Structure formats: structure tokens, C-alpha cells
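For this view, one protein chain was removed and the others were kept in their places.
After this line comes chain A, so read on.
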Amino acid sequence: MDIELGAQLIDSLQVGLILLDHEGRVVSWNGWMKRHSGLGLADVAGRRLAELFPEVSGSRLESSISDTLRFKLSSMLAPNLNPNLLPLYHRAADRQRDQRMYQLIYVTPLRHDHCACLIQIHDMTSALRRERRLRAQSTRLIESSYQDPLTGVGNRRRFDQDLAQRFRQAKDRQRSIALLMIDVDNFKAYNDHFGHQGGDACLIQVARTLRDGLRRDGDRVSRYGGEEFAILLADTDGPSACAIAERLRLTIEQLNLPHPAAPGIGRVSISVGIAAMVPSDEQFCHILVAQADLALYSAKDAGRNCCMWYDPATSGARALSKCNSDRGQGADKPFTSEPLRGALADTLA
């Protein structure tokens, strides 16, 4: 092959080629390098890469070149571990934005009198951008698979995962975790009165109000099922959880959504069951759900539109005022629902 053809071929390659002599000085610099660096052979010939690009000094590329020149070793530099090493640009416009090309670099020795080192540079920008887009897409898909399509809050899968994770964290750190189980009162009657679309609109509004009523990052409302919602509160003890529950109950009441079919206030309301614990080693997360459930059904039994908390001292539910006062001092008989206590005892066993 004649030299002219060889030179044309090298300039036509869609890969950057740099040849270095035994002292590490540039001997050859192909068309691709010129296009993506803005420097021609005349600008770079006889100079070391570290002189041309100060960022090469002390970099892994410099030590790779030195290994090749001194010992004839080869190296590869992956774009994920050495992003944007050389000031090369995928497109000319990227230079203004200082968005460097993602580079996959190979450094290999040559057995030649004048040339000692070949550097090949591949442009991985498109591949990496595509990878990012796909990752962002898959993140979105994962997000949506954890979202309740009607209300936009977390779905049951989200809740189950959060529960397992946060309960474990609470156990590991020996911190309190609280759970609010929330039920929209007389929802069947609401649906019967307003139709399913009216019921959907009600659930959406309740879910959003609950979500907007949470003030801490990381606290999340999930739709547990039907007209039931669940809120896990990390680092929250019983009294704080009761305060949050009561605030949320009032907020829903103050929405003033008419509920002509409901006995009592004639507005949409919620009942809330509250449980909180510092999990011990032998406790499982289902216990927290069972306790909050017991409290929730006690709230329903007590006439709805109220909050009840699970009192571990009596294994029963108590009305909210007792949550903030001294435990066990309450004169009231604790509210217990016998069938539920049986179910809870089964869970605890």
C-alpha cells in the first residue's frame, strides 16, 4: 500500500489516532483528531500530550503512556471511570457549552524505530447519552409502577416496599416508626350517591390533601386499597403521629366535601388508626400494620371521623386525648374490639 493511500485511510477513520515517538512526542495526528480537538498536526507535532492539554498531567492517561513507553504495557481507559479526559468535542457546538466527548481510550505499544505508542480514541458520547436516556426512562417506568394510577400517590407495592425498608431501618437504628391507617368514612354510601366517577374524584381529592398535608420530605401517602390510605412516618413516636393524624383528619373535614348520605356531619371525613413502635429484634413489620388496623377499626366502631391509637400497654385502642397524656392514667376503659384483638393476637403469635 502506498503512503498516500495509507495517509488517506488513517484520516478517514472514525476513530482518533495519535502516534507518539519514544519520548512521547506526537508524530501523527489523524483527521478525526483534528475535527474533534480543533488542532491540526502542525499545532501538535513534536509536543507531548501533557504540554498540549494540561489536564493530562498526573492523569491515568499520562501514566498509561509512560507504562507503554517504558515497559511496553497496554492500557484501556473506560468512559465511565475516566469521563471527558481530553478536551475533545462530539460536535463543534459542544465546545461552547464545554461538553466534552465521552472517550474510550486504548494505549498500546508499537515495535517501530520512530513510533513507540499508539493512542486510539473512540467517541462514546452517543452511546452514553442513549444509555442515560434509557436509564431515565426506566427510572420513570419504575416510578410509575409504584404509583396509584387514580390518585397519583404511592400504590400498595410502594407501601409494602417502604414498610419493609423503613421498618428495618427503624429496627437497625432503634428509632421509632409510626403508621397511620386511614379510611374514608361511609365511602360506599358516597359512591352509591354520587356514582363511581364522583367516588373517584373524592378519592383523588382526599389523597392529594393527605399528601399535601405531610410536611417532611420522605413521608409518603400510599393507597393501601379501595378507600384506605397508609402513611409511614419514620423517626416519629406515638404522640407526634397522633398530632399529625389529628391535623390530617381536620384538614379533610375542612374540605367541606358534601356527603349527604353520611350520617352525622354530612361531609366527607376520615377515620385514622395510629400505631408507633421502636421495633425489637423479634418483631416483624406486619405487627405495625395489624396494630394500626386495630386502631382504625376501633375508630370506625367509635363513630368515625376520629383518630384512635394503639396502646401497647393494654393491647387495645384508645381515643386520641389519651395519647398525649400519661399512659395508663386514663380513667376511661380502653376501647377494644374483641374480634380484632383476636386477629391481632394471631398476628403477634
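The rule is simple: a contact is a pair of C-beta atoms (placed from the backbone, for glycine too) under 8 Å apart; a residue touches a chain by one contact, two chains touch by 3 or more; residues count from 1.
Quick note on the criterion: contacts and distances are computed from a predicted model.
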Q: Could you check which of "DNA polymerase III subunit delta", "3-isopropylmalate dehydratase large subunit", "Tryptophan synthase beta chain" or "Chemotaxis protein CheC" matches the UniProt name for the chain that's left out?
A: "Chemotaxis protein CheC"
**Q.** Of A:S63, A:S126 or A:Q254, the residue in touch with the unshown chain
**A.** A:S63
Q: Would you mind spotting which of A:S12, A:N80, A:S126 or A:N256 touches the chain that isn't drawn?
A: A:N80
Q. When the complex is taken as a whole, what residues of chain A touch the one chain not shown?
A. 60, 63-64, 67, 70-78, 80-82, 106, 108-109, 135
